[in-house]
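Shown next, in structure tokens, is the structure this report addresses.
The complex appears here without one of its protein chains, the remainder shown in place.
A, B, C and D label the chains in the order they appear, each numbered from 1.
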Amino acid sequence: MSAVLFFIASIGALAGAIGVVMVRNPFYSVLSLVGHLICLAALFLLLRAEFAAAAQVVVYAGAVMVLYVFVVAYIGGQDEPLSQVGGALKVVGPLFALALAVELCIALLGTGLKGISGKGAPYVLGFGTPKEIGRLFLTSYLFPFEVASLLLLVAAIGAVVLARRRRGLPEDEEDEPQAPIIRPQYTGTMAEAAGVRPGFGTDPAASEPQRAATPATTSEGGW
Amino acid sequence: MPIGWYLVVSALIFCIGAAGVLTRPNPLVILLCLELMLNAANLALVAFSRMWGNQAGQIFALVVMVVAACEVTVGLGLIVAIYRRHLAINVDELNELRG
Amino acid sequence: MTPLLAAVGHIKAPHIDWASFSPLLALSVGALVVLMVGLLRPAVIRAAVVPALSVVTLGTSLGLQIWRFSHPASIISGALRIDGLALTLDMIFTVAALASVVISLRDAAPESAGHGEYHSLLLFSVLGMAVLVSAQDLITLFLGFELLSIPLYVMCASEWRREGSLESGLKYLVIGSVGSATLVYGLALVYGATGSTGFAGITHALSTGKIAGGLIGDPMMLTGLALVLVGFAFKASVAPFHQWTPDVYEGAPTPVTAFMATATKAAAFGILLRFFDVAVFDLRDTWAPALATVAAITIVVGNVGALGQSSLKRLLGYSSVAQAGYMLSGVVVATRLGVNATVLYLGVYLFMNVAAFAVIAGAQRERADGDDLAGLAGLGGRRPWLAWPMTIAMLALTGIPGTVGFIGKFQLIHALVDGNYTWLGIVLVIGSMISLGYYLRVIAAMWMSPESAASIPGRGRLAPIAGGSPEADATGVSEPPAAAAASPDATRSGPGIEITLVAVVFGAASVFFGIFPSPLFNLAAHAGRALGLH
Amino acid sequence: MSTTTFGWLILLFPLLGCVVVALGFRVERGISAGVIGSAAIALSFAASVGALISILGRADSSRELTSSLWNYASTVGVDAKLSILVDPLSIFMALIVSGVSTLIHIYSIAYMKSDRGYVRFFSYLNFFVFSMLLLVMAGNFLLLIVGWAFVGAASYLLISFWYRRTTATRAGLKAFVINVVGDVGLVLGTFFIFRHTGTLDFLKTFHAVPHVFGHNATDLVAGCLLLLVGAAAKSAQVPLHTWLPDAMEGPTPVSALIHAATMVTAGVYLIARMHPLFEVATTAADVGAIMGCATLLIAATIAIVQTDLKRVIAYSTMSQIGYMVMGVSVGAYSAGLFHLMTHAFFKALLFMAAGSLISAMGGEQSLDRMRGFRRAMPFTFICFVVGGLALSGLPPFSGWLSKDDIIAYLDHRGGGFEILGILGYVGALMTGIYTFRMIFRAFFGEPCEEARDLAQGHLYHPESGFNPGTGELEDADVGFPGPEHHIAERDLAMKVPMAVLGVLAVVGGVLQIPGVDAGINRFLEPSFAGSRLAQLDPSTSSAWIGLIIGGLIGLAGIGIAYRIWIVAPGTSARLQTRFGALQTFFYNKWYFDELIDFAVVRPSQWLGGFTESVLERGVIAGGVTGGTLGVVRAFSATVRRLQTGFLRYYAAAMLIGVFGMALYFLISA
Partner (left out) sequence: MSLSVLIWLPLVIALIGAVLPPRIGPRAVFVGSLITLGVAISFVARFTSGQAGLQFVTDKVWISALGIHYKLGLDGLNVALVLLTTVIFSAALLWASLREWDRSRNFFFQFGLAQSAVLGAFCSQDLALFVAFFDLMLIPFYFLSGMWGTGPDRVRATTKLVVYTLIGSFLMLVAAIATGALASSEHHTPITFVISSLRGLPLSHTSQDWIFLCFAAAFVVKMPLVPFHGWLPDGYKAMPIPAVAVFSAILSKVAAYGFLRIVLPVFPYASAHFQTLMLVIALLSVLWATLVAMTTPDARLVVAYSSVAQLGFITLGIFSLQPQGAQGALLQMLNHALVTAPLFFIVAALARRSGGSEKLIDMGGVAFRAPVLASLFLIVTLATLAIPGSANFAGEFLILLGLFKAKLAMAVIASVGVVGAAVYALRLFIGALHNRVGPGVRTADDISLRDTVVLVPVLLVILVLAFYPQFGLSRSEKSVQSAIAPARAQQTQPATATAQVAATP
């Protein structure tokens, strides 16, 4: 029974993972990940990690993925264009991943640990239950628990700093004047040296009006 | 099922995630792939936890979930900021810094 | 309600040694206070009180670190070990953060990110570093690792008006997350192989061997080690995991780069020392050659990469890669001397790099191309108080006697020779030879070339732009931006007294400790003793 | 005053003279510099005489005196003190050097009067005399080498005295470099000897040599041969002689000083001084004798065909030095030194006369242009003839007694040395020919234009100065004897020294006449006391037989010259067409210059160019420096190209790193 469940769940998890990678539309990628996470939760359950499984479904597949969906919706979940660079990576990347997988499997299965071929340690009552986990979090792992809370706070601050709405801006026409690094010509920026993408102000004539225009725009914007 | 099988699955998920990071130019999807890699680690942790009969692995897995959430939050915040700056949501076009 | 209380009742909370914990506590409390104060409305509070509070926090923490210096302790269920190594490195983080706070006093980054947020992130990052280097447990380690990284991702991108800043933030985030994922997978394997998340447990498992034949040659353990190594190496900018470094250093706001370059590196090496030289010391015969090879590659790659750069921050990014290679060699030998040398070099590195980055920040205030070599032309004549610290910093990074850099290299090579890694010592000096090619260019630009004609007014203190910072939003119509742009000291301000001060202090320290290095040696020796190596 | 004090004084005066003249260059007007310089040398001569008297008052056995002032470079087993050796040999040399030099100085007072480098000239001249005296007074090898090299330096300065002439500077450089070769030979020779004796001091060395060296010991022979290199370079012996003819670029008094009294005799002195060594290293001595013989013949053949008046005399000097070297090499020390003395007299005389003649010609030195000066310059003519007769070895002139003394000794010594003696006679014949070729061509026959002018009381003035060597316009700025001529007929300061020398050339031989007296021999005896060869004196009768043969041969030489250039004036042209190849060969000085040029100068120039352009620029700057730089740069470019700025590449690099790292750990597992 558990074997069947294992196979179903793991095939689901792998399929979800592949879906995340292969699907062109980010929206479907997110949905695919949700599927993957739920299958993973099933695997957790098989491994007697009840609390982890629950957290996985509730917090992860639930809350975090919703955030994803919102962002995808915000920036538009269009299909990504065919990339002009990194063509080689499209082929080589998966091959590498495959090689790495083989390597990891050799490492995991080649170990001398006997437990690897067993079904795990004898089941102890309460293993993986919220109560046990909670107790650990308040005793042995009190410090990580507290730090994790700080970490979440940091992430929240970070999100605020990065994505906070700037007041008075029309939503779609936000065009912040950036403070450009106007470099005189031939100062040897790498972009210039590479000749691929001339940076700002490589042409002084072109950059001059832009500079002059910058304060004017800001004052007229009436922010 | 022997623990080894779980570990193999986790290794495969890890590598699928890695392949995704390498092949997808959309930062959103890259973040998703990173989630995959972290989840692979979670699976391994939970499996080991079961193997040793030791709940530290589960604690670790929960911590990793927290971390994953934090990374996602910040990552999405960055993507939004980039979007607001009207820059392409494409890591292949963010290469002013190089050399 | 009652069952819950009952449940809580029979959980015995671990004993907390508040005294030993106080340096960390000060940081976290300070960070929260700074965050809260940053929400207050008056602009002066944000621009002046917040940095002041940050300084107070850091100063308090520093004082507490010094207080606890000779009282090593394991606290909170053995999650942390506050010992000589941790405290020495904590001092480095704190000093780096102090310098960064001072440099960013009038910088664009805190204004666009919001002072409270910016400074609390900085403090949280310091806290993360402190947690990381004190960690005695894989979980704490990972959390510390993330607590130091995530604020930095945000801070890199905090100057969100600049494309480069955002780009660097995203790059750092993605590559950093790949590194984290690798690390955590590696930690999982280590946990799987040893069945323990505590360092003591790992060491015990390695030495006793819970399975037949021991874990010394176990593929799972070793692969886990490899992945962990990659995670740390990424953070320490070790080649081939260094590629984010130049890009992020260049793109990030200069005060953040200064902090990142010095403190992050110290944190990464702190945990490298703890993990490799203590937890998995028994596998030394396996990892040492790998680490040595990686160190050699890093030294060469970092130094040759820096050669043709024109952006100073990028140049210093590559240079930091090279320096990481130097320091890694101290880890390789896995002797007390090696630990001493690495810690010493971390301290030394702090002085040299903060001086250099402070000068860059100053130059950027003055000219928009202050980060560029061409922008430094004629600095010697124009701003000797910036040019001299930069010169000293460059000479020190090269390893010229009379500066701390010489002392640092001396001790590293000593450790290498002593640990039978003389060849790595030779690679180290070959790297130093190559490094002359770019450090001297910086000096030459300052002293030996005339000021370039096209001088561009610097960013100076940016006029508040709506949406750019909370106070602009709050006051609605504050001062007209045009007027701010017109006032001369706003557009073409000097480098600022505080930046000059930082540059001069750290430059002078680079010389002073180069001539009287004994305090540094004592600190490093303290750190070395903490690990109990031979 | 003690003898050694005189010895130091001999050295002090010229040095003082040199310094005083040089330092006072701004205040010395007129001939004051010349007077000071001459007085210094005269004082030195007086000191020499004082030393002579003082040493004659001592017993024979105590006539070798050393005196040292301070440690010069004494360290770790090297005993180099600032010490002089005063013995009959050094006093003899000092007398000749200071005496003849005094006369030359006096001559120069007038001769150089119109030269704008007057002060410099006397300073150099004094320095030269100081150097030469240092050379002969030196009491150890190191000081000998010092004197040796100073002489070379002084000769360089004097040869390129008119330094705006490229020919002069080139000749000076050549002289100096060849002299340095000699110095090096001397140094290395010293090393060979020092290695075994462990001392640089002469007397100690001489005492040690018979004990530490076996007969013809390899190191000693090598050392002596290297000393011979030094001697050859200084005394213009084949093959290191090529500088001497070129040295005629210097003012005529310089030629007189270098080629008569001082510099070139240094080699002879050296061999005589080192006789205890050479007598043990007989092979080296034989080489010296053969070298001398070869030089005397080669130089004589060249002298016969040269047309430059001073060069003829120069080659004759070489030839005569050849006699001396031959003499002192085989053991005829007193004879060789005797010839050295008489040669100093008559050769100085000849040069002075030639200088006078050249002045009259307005700087022209070619014999082809001179003719018939007999009536216009009677005093010069007489001096020239006296010198010529002495040189040719005609009885009863001094040269006759001295030169044939050497040959007589050769014949007497036997053992194959007779061959050298016979060759010496061949040389004597040629000496007669070339000497009187010169006299007959310059003084006899129809007077040339300049001679006619002079006879009428005018002086010929050349239109503008051209360098006779290159034909380029002279740079008149620095001055030459210039349009104002100084000829013996008009300047008492020139006439007096010439007269004195003329007398000495005639009567100088009385010091040593076989069977009558042996003044030189007896005086020098203490210096050669330990010598086996010095005791080997030819009997009076055999000496006289040799003298008579020599006199006859000299006469024959003069006769031949008379036949060719007076009786049948076209003969020389006929001979030239008949022996054209030989004449060209001789005229081109046996192609020694070309040989050296080909074998030494060109290769080193080529090598220099090669080193500079190929090795220096190509290998060092291009290869080593540039190559290293190139590798580093290429590496740098690679690293920076890999830094594409694309996030996904970075991630890929990282995963490759993960893969590699894991692979390594797996393999080591």
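The rule is simple: a residue touches a chain if its C-beta (ideal position, glycine included) is under 8 Å from a C-beta of that chain, and two chains touch if they have at least 3 such contacts.
In this text, all values refer to a predicted model and were calculated from it rather than measured experimentally.
Displayed chains that the missing chain touches over the full complex: C, D (touch as defined at the top).
The omitted chain makes contact with just one of the residues D:R195, D:R532, D:R563 or D:R578: D:R195. Among C:I297, C:M433 or C:A508, only C:M433 touches the chain that is left out of the view. In the complete complex, the residue from D:I53, D:L595, D:I620 or D:A634 that touches the missing chain is D:I620. Within chain D, the residues in touch with the undisplayed chain are 22, 25, 70-78, 80, 82, 116, 120, 142, 145-150, 153, 156-157, 160, 163-164, 166, 169, 172-173, 176-177, 180-181, 183-184, 187-188, 191, 194-195, 475, 477-478, 604-605, 607-612, 615-616, 619-621, 624-625.
Against the chain not displayed here, chain C makes contact via residues 340, 380-381, 395, 398-402, 406-407, 409-411, 413-414, 417-418, 422, 425-426, 428-430, 432-433, 436-437, 440-441, 443-444, 447-449, 517-518, 521-522, 525.
The rule we apply is simple: only the chains that are shown with their structure count from here on.
For the pair chain B and chain D, the distance between mean C-alpha positions equals 95 Å. Each chain gets one centre point, the mean of its Cα atoms, and the points for chain B and chain C are 25 Å apart. Within chain D, the positions touching two or more other chains are listed as 640, 643, 645-649, 651-652, 655-656, 658, 662, 666, 669.
Shared interface positions of chain C, i.e. residues touching 2 or more other chains, are given as 139, 143, 146, 150, 153-154, 157, 160-161, 163-164, 169-171, 174, 178, 182, 189, 192, 218-219, 222-223, 246-247, 308-309, 314.
Contacts from chain B toward chain C in the complex involve residues 7, 14, 17-18, 21, 27, 30-31, 34, 37-38, 40-41, 44-45, 47-48, 51-52, 54, 56-57, 59-60, 63-64, 67, 70-71, 74-75, 77-79, 81-82, 85, 87, 91, 94-99. Against chain C, the residues of chain D that register as touching in their complex are 632-633, 635-640, 642-643, 645, 647, 649-651, 653-658, 660-662, 664-666, 668-669.
Across the complex, chain D is touched by residues 170-171, 174-175, 178-179, 182, 217-219, 222-223, 225-227, 229-230, 233-234, 240-241, 243-244, 246-247, 286-287, 290, 294, 300-301, 304-305, 307-308, 434, 437 of chain C.
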